[in-house]
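All protein chains but one are shown in place.
Let's look at subunit A:
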Amino acid sequence: MAMADTNPAQSQMKVSDEVAITITGMNKWYGQFHVLRDIDLTVQRGERIVICGPSGSGKSTLIRCINALEEHQQGSIVVDGVPLSSDLKNIDKIRSEVGMCFQHFNLFPHLTILENCTLAPIWVRKTPKKEAEETAMYFLEKVKIPDQANKYPGQLSGGQQQRVAIARSLCMKPRIMLFDEPTSALDPEMIKEVLDTMIQLAEEGMTMLCVTHEMGFARQVANRVIFMDAGQIVEQNAPEPFFTNPQNDRTKLFLSQILGH
(Lines give C-alpha, C1' and ligand atoms only; values in the text may rest on other atoms or scores of the structure.)
Protein backbone atom coordinates (compact mmCIF):
# COMPACT_ATOMS: atom_id res chain seq x y z
CA MET A 1 0.00 0.00 0.00
CA ALA A 2 1.42 3.33 -1.01
CA MET A 3 1.98 5.74 1.84
CA ALA A 4 0.75 8.85 0.09
CA ASP A 5 1.33 11.94 2.14
CA THR A 6 -1.39 13.89 0.49
CA ASN A 7 -4.50 12.07 -0.44
CA PRO A 8 -7.18 13.45 -2.73
CA ALA A 9 -9.73 10.91 -1.50
CA GLN A 10 -9.43 12.12 2.06
CA SER A 11 -10.47 15.68 1.34
CA GLN A 12 -13.70 14.45 -0.24
CA MET A 13 -14.72 12.48 2.81
CA LYS A 14 -16.72 14.66 5.12
CA VAL A 15 -17.42 14.30 8.79
CA SER A 16 -20.74 15.57 10.05
CA ASP A 17 -21.42 17.12 13.44
CA GLU A 18 -23.89 14.41 14.28
CA VAL A 19 -22.68 12.00 16.96
CA ALA A 20 -22.72 8.31 16.10
CA ILE A 21 -21.19 6.69 19.17
CA THR A 22 -20.52 8.09 22.63
CA ILE A 23 -18.52 6.08 25.12
CA THR A 24 -18.07 7.62 28.58
CA GLY A 25 -16.08 6.29 31.51
CA MET A 26 -16.27 2.71 30.26
CA ASN A 27 -14.53 -0.01 32.24
CA LYS A 28 -14.39 -3.73 31.67
CA TRP A 29 -12.90 -6.61 33.58
CA TYR A 30 -12.29 -10.25 32.68
CA GLY A 31 -12.53 -11.71 36.18
CA GLN A 32 -9.86 -9.80 38.09
CA PHE A 33 -8.14 -8.54 34.95
CA HIS A 34 -8.88 -4.92 34.08
CA VAL A 35 -9.02 -4.99 30.25
CA LEU A 36 -10.53 -1.61 29.47
CA ARG A 37 -9.85 1.38 31.70
CA ASP A 38 -11.80 4.62 31.64
CA ILE A 39 -12.47 4.72 27.94
CA ASP A 40 -13.93 8.00 26.69
CA LEU A 41 -14.59 8.21 22.99
CA THR A 42 -16.95 10.15 20.77
CA VAL A 43 -17.36 9.17 17.15
CA GLN A 44 -18.99 11.60 14.71
CA ARG A 45 -21.04 10.34 11.82
CA GLY A 46 -18.83 9.75 8.80
CA GLU A 47 -15.65 9.41 10.84
CA ARG A 48 -13.13 6.74 9.97
CA ILE A 49 -11.18 5.70 13.01
CA VAL A 50 -8.28 3.29 13.05
CA ILE A 51 -7.45 1.71 16.38
CA CYS A 52 -4.01 0.22 16.76
CA GLY A 53 -1.88 -1.06 19.55
CA PRO A 54 0.07 -4.10 20.72
CA SER A 55 -1.79 -7.39 21.13
CA GLY A 56 -3.66 -7.65 24.39
CA SER A 57 -4.11 -3.90 24.58
CA GLY A 58 -7.91 -4.23 24.48
CA LYS A 59 -8.56 -2.77 21.03
CA SER A 60 -10.69 -5.71 19.81
CA THR A 61 -12.50 -5.82 23.14
CA LEU A 62 -13.32 -2.14 22.78
CA ILE A 63 -15.06 -2.45 19.44
CA ARG A 64 -16.73 -5.70 20.49
CA CYS A 65 -18.26 -3.78 23.39
CA ILE A 66 -19.88 -1.38 20.96
CA ASN A 67 -22.22 -4.06 19.61
CA ALA A 68 -22.42 -5.90 22.91
CA LEU A 69 -20.50 -8.99 21.87
CA GLU A 70 -18.70 -8.23 25.11
CA GLU A 71 -20.37 -6.84 28.20
CA HIS A 72 -18.93 -3.77 29.90
CA GLN A 73 -19.26 -3.39 33.63
CA GLN A 74 -19.01 0.36 34.11
CA GLY A 75 -19.72 3.51 32.16
CA SER A 76 -22.06 4.04 29.26
CA ILE A 77 -22.12 3.39 25.53
CA VAL A 78 -24.68 5.15 23.39
CA VAL A 79 -24.94 4.05 19.77
CA ASP A 80 -27.09 6.15 17.45
CA GLY A 81 -28.93 7.53 20.45
CA VAL A 82 -29.73 4.06 21.80
CA PRO A 83 -28.08 3.36 25.16
CA LEU A 84 -26.46 -0.05 25.44
CA SER A 85 -28.00 -1.67 28.50
CA SER A 86 -28.77 -5.23 29.41
CA ASP A 87 -32.14 -4.82 27.68
CA LEU A 88 -32.15 -7.41 24.88
CA LYS A 89 -34.42 -5.25 22.73
CA ASN A 90 -31.87 -2.43 22.71
CA ILE A 91 -29.00 -4.80 22.07
CA ASP A 92 -30.72 -6.38 19.07
CA LYS A 93 -31.61 -2.94 17.73
CA ILE A 94 -28.02 -1.73 18.00
CA ARG A 95 -26.67 -4.90 16.46
CA SER A 96 -28.92 -4.56 13.45
CA GLU A 97 -27.67 -0.98 12.93
CA VAL A 98 -24.01 -1.81 13.44
CA GLY A 99 -22.24 -4.06 10.96
CA MET A 100 -19.22 -6.09 11.97
CA CYS A 101 -16.42 -7.88 10.14
CA PHE A 102 -14.26 -10.41 11.93
CA GLN A 103 -10.68 -11.54 11.54
CA HIS A 104 -11.82 -15.02 10.57
CA PHE A 105 -14.77 -13.83 8.41
CA ASN A 106 -17.26 -16.08 10.27
CA LEU A 107 -19.37 -16.72 7.20
CA PHE A 108 -22.02 -19.41 7.67
CA PRO A 109 -20.49 -22.47 5.96
CA HIS A 110 -23.81 -24.28 5.52
CA LEU A 111 -25.35 -21.46 3.47
CA THR A 112 -24.48 -20.18 0.02
CA ILE A 113 -22.94 -16.73 -0.40
CA LEU A 114 -26.31 -15.32 -1.41
CA GLU A 115 -28.07 -16.96 1.55
CA ASN A 116 -25.37 -15.61 3.86
CA CYS A 117 -26.24 -12.13 2.63
CA THR A 118 -30.02 -12.42 2.65
CA LEU A 119 -30.47 -14.25 5.96
CA ALA A 120 -30.39 -11.30 8.34
CA PRO A 121 -32.44 -8.91 6.13
CA ILE A 122 -35.12 -11.57 5.74
CA TRP A 123 -35.32 -12.63 9.39
CA VAL A 124 -34.39 -9.46 11.25
CA ARG A 125 -35.65 -6.73 8.91
CA LYS A 126 -38.51 -8.90 7.53
CA THR A 127 -37.53 -7.89 3.99
CA PRO A 128 -39.29 -9.93 1.28
CA LYS A 129 -36.98 -12.61 -0.10
CA LYS A 130 -36.86 -11.22 -3.61
CA GLU A 131 -36.00 -7.73 -2.46
CA ALA A 132 -33.36 -9.08 -0.08
CA GLU A 133 -31.77 -11.03 -2.92
CA GLU A 134 -31.66 -7.94 -5.12
CA THR A 135 -29.99 -5.96 -2.36
CA ALA A 136 -27.54 -8.81 -1.77
CA MET A 137 -26.61 -8.94 -5.45
CA TYR A 138 -26.13 -5.17 -5.46
CA PHE A 139 -23.63 -5.36 -2.62
CA LEU A 140 -21.95 -8.49 -3.97
CA GLU A 141 -21.39 -6.59 -7.20
CA LYS A 142 -19.98 -3.76 -5.17
CA VAL A 143 -17.39 -6.04 -3.56
CA LYS A 144 -16.84 -7.51 -7.05
CA ILE A 145 -17.92 -11.12 -6.54
CA PRO A 146 -21.46 -11.40 -7.94
CA ASP A 147 -20.52 -14.52 -9.93
CA GLN A 148 -19.79 -16.48 -6.73
CA ALA A 149 -23.30 -15.92 -5.31
CA ASN A 150 -24.35 -19.54 -5.45
CA LYS A 151 -21.15 -21.06 -4.14
CA TYR A 152 -20.47 -21.99 -0.54
CA PRO A 153 -17.99 -20.01 1.58
CA GLY A 154 -15.60 -22.99 1.66
CA GLN A 155 -15.11 -22.69 -2.10
CA LEU A 156 -13.84 -19.10 -1.93
CA SER A 157 -10.42 -17.68 -1.15
CA GLY A 158 -9.82 -15.83 2.10
CA GLY A 159 -9.96 -12.42 0.46
CA GLN A 160 -13.20 -13.26 -1.30
CA GLN A 161 -14.68 -14.57 1.93
CA GLN A 162 -13.81 -11.37 3.75
CA ARG A 163 -15.41 -9.32 0.98
CA VAL A 164 -18.53 -11.46 1.26
CA ALA A 165 -18.49 -10.82 4.99
CA ILE A 166 -18.41 -7.09 4.29
CA ALA A 167 -21.26 -7.43 1.80
CA ARG A 168 -23.22 -9.48 4.32
CA SER A 169 -22.93 -6.69 6.87
CA LEU A 170 -23.81 -4.04 4.29
CA CYS A 171 -27.02 -5.87 3.36
CA MET A 172 -28.37 -4.84 6.76
CA LYS A 173 -27.82 -1.22 5.66
CA PRO A 174 -25.82 -0.44 8.80
CA ARG A 175 -25.03 3.13 9.82
CA ILE A 176 -21.77 2.12 11.46
CA MET A 177 -19.25 -0.56 10.50
CA LEU A 178 -16.81 -2.23 12.88
CA PHE A 179 -13.79 -4.07 11.54
CA ASP A 180 -11.87 -6.39 13.84
CA GLU A 181 -8.49 -7.01 12.19
CA PRO A 182 -10.12 -7.78 8.84
CA THR A 183 -6.86 -8.48 7.03
CA SER A 184 -4.86 -10.27 9.72
CA ALA A 185 -5.81 -13.77 8.57
CA LEU A 186 -5.20 -13.09 4.88
CA ASP A 187 -2.34 -13.82 2.53
CA PRO A 188 -0.46 -10.68 1.46
CA GLU A 189 -1.86 -10.93 -2.06
CA MET A 190 -5.43 -10.77 -0.77
CA ILE A 191 -5.03 -7.94 1.69
CA LYS A 192 -5.25 -5.32 -1.02
CA GLU A 193 -8.59 -6.45 -2.41
CA VAL A 194 -10.14 -6.25 1.04
CA LEU A 195 -8.56 -2.88 1.82
CA ASP A 196 -9.78 -1.52 -1.52
CA THR A 197 -13.31 -2.53 -0.58
CA MET A 198 -12.95 -0.79 2.76
CA ILE A 199 -11.54 2.36 1.14
CA GLN A 200 -14.48 2.42 -1.24
CA LEU A 201 -16.80 2.15 1.73
CA ALA A 202 -15.03 5.02 3.48
CA GLU A 203 -15.33 7.20 0.42
CA GLU A 204 -19.07 6.69 0.51
CA GLY A 205 -19.17 8.22 3.96
CA MET A 206 -19.63 5.16 6.14
CA THR A 207 -18.80 5.62 9.81
CA MET A 208 -16.03 3.09 10.40
CA LEU A 209 -14.04 1.82 13.35
CA CYS A 210 -11.18 -0.42 12.28
CA VAL A 211 -8.83 -2.38 14.43
CA THR A 212 -5.96 -2.97 12.04
CA HIS A 213 -2.21 -2.98 11.65
CA GLU A 214 -2.39 -1.69 8.09
CA MET A 215 -0.75 1.68 8.65
CA GLY A 216 -0.92 2.57 4.98
CA PHE A 217 -4.66 2.18 5.15
CA ALA A 218 -4.71 4.33 8.27
CA ARG A 219 -2.81 7.13 6.53
CA GLN A 220 -4.93 7.02 3.45
CA VAL A 221 -8.40 6.67 4.92
CA ALA A 222 -8.54 7.45 8.61
CA ASN A 223 -9.27 10.87 9.95
CA ARG A 224 -8.28 9.79 13.43
CA VAL A 225 -5.87 7.16 14.70
CA ILE A 226 -6.20 5.83 18.23
CA PHE A 227 -3.33 4.08 19.96
CA MET A 228 -4.21 1.80 22.83
CA ASP A 229 -2.01 0.10 25.36
CA ALA A 230 -2.85 -1.83 28.53
CA GLY A 231 -6.54 -1.15 28.16
CA GLN A 232 -6.24 2.62 27.87
CA ILE A 233 -6.38 5.11 25.05
CA VAL A 234 -2.82 6.37 25.09
CA GLU A 235 -2.85 8.75 22.19
CA GLN A 236 -5.21 9.85 19.48
CA ASN A 237 -4.61 12.22 16.64
CA ALA A 238 -5.09 12.81 12.93
CA PRO A 239 -2.96 10.32 10.94
CA GLU A 240 -0.37 12.85 9.74
CA PRO A 241 0.74 14.15 13.15
CA PHE A 242 0.20 10.72 14.68
CA PHE A 243 2.72 9.05 12.41
CA THR A 244 5.21 11.88 12.01
CA ASN A 245 5.16 13.31 15.49
CA PRO A 246 3.96 10.86 18.15
CA GLN A 247 3.94 12.30 21.67
CA ASN A 248 3.78 9.36 24.05
CA ASP A 249 6.89 7.18 24.53
CA ARG A 250 4.88 4.00 24.25
CA THR A 251 3.45 5.20 20.91
CA LYS A 252 6.89 6.06 19.64
CA LEU A 253 8.20 2.63 20.55
CA PHE A 254 5.21 0.90 18.92
CA LEU A 255 5.49 2.93 15.72
CA SER A 256 9.23 2.42 15.48
CA GLN A 257 8.70 -1.30 15.82
CA ILE A 258 5.99 -1.68 13.21
CA LEU A 259 7.26 0.92 10.74
CA GLY A 260 10.94 0.27 11.28
CA HIS A 261 11.34 -2.98 9.41
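Following the convention adopted for this analysis, a residue touches a chain if its C-beta (ideal position, glycine included) is under 8 Å from a C-beta of that chain, and two chains touch if they have at least 3 such contacts; residues count from 1.
Please note the rule applied: contacts and distances are computed from a predicted model.
The hidden chain: which UniProt name fits, "Formate dehydrogenase subunit gamma", "Amino acid ABC transporter permease", "Sarcosine oxidase subunit delta" or "Benzoyl-CoA 2,3-epoxidase subunit BoxA"?
The UniProt record for the chain left out of view names it "Amino acid ABC transporter permease".
Check each of A:Ile21, A:Val50, A:Ala120 or A:Ile166 against the chain that is not shown and name the one that touches it.
Candidates A:Ile21, A:Val50, A:Ala120 or A:Ile166; residue touching the omitted chain: A:Ala120.
Which candidate, A:Asn67, A:Thr197, A:Gln220 or A:Thr251, sits in contact with the chain we can't see?
Within the whole complex, the residue contacting the unshown chain is A:Asn67.
Can you work out which residue in A:Val79, A:Leu114, A:Met172 or A:Ile233 touches the chain that's missing from view?
Result: among the candidates, A:Met172 touches the missing chain.
Which positions on subunit A touch the chain that was left off?
These residues of subunit A touch the chain that is not shown: 67-69, 88, 92-93, 95-96, 98-100, 102, 104, 106-110, 119-120, 123-124, 152, 154-155, 168-169, 172.
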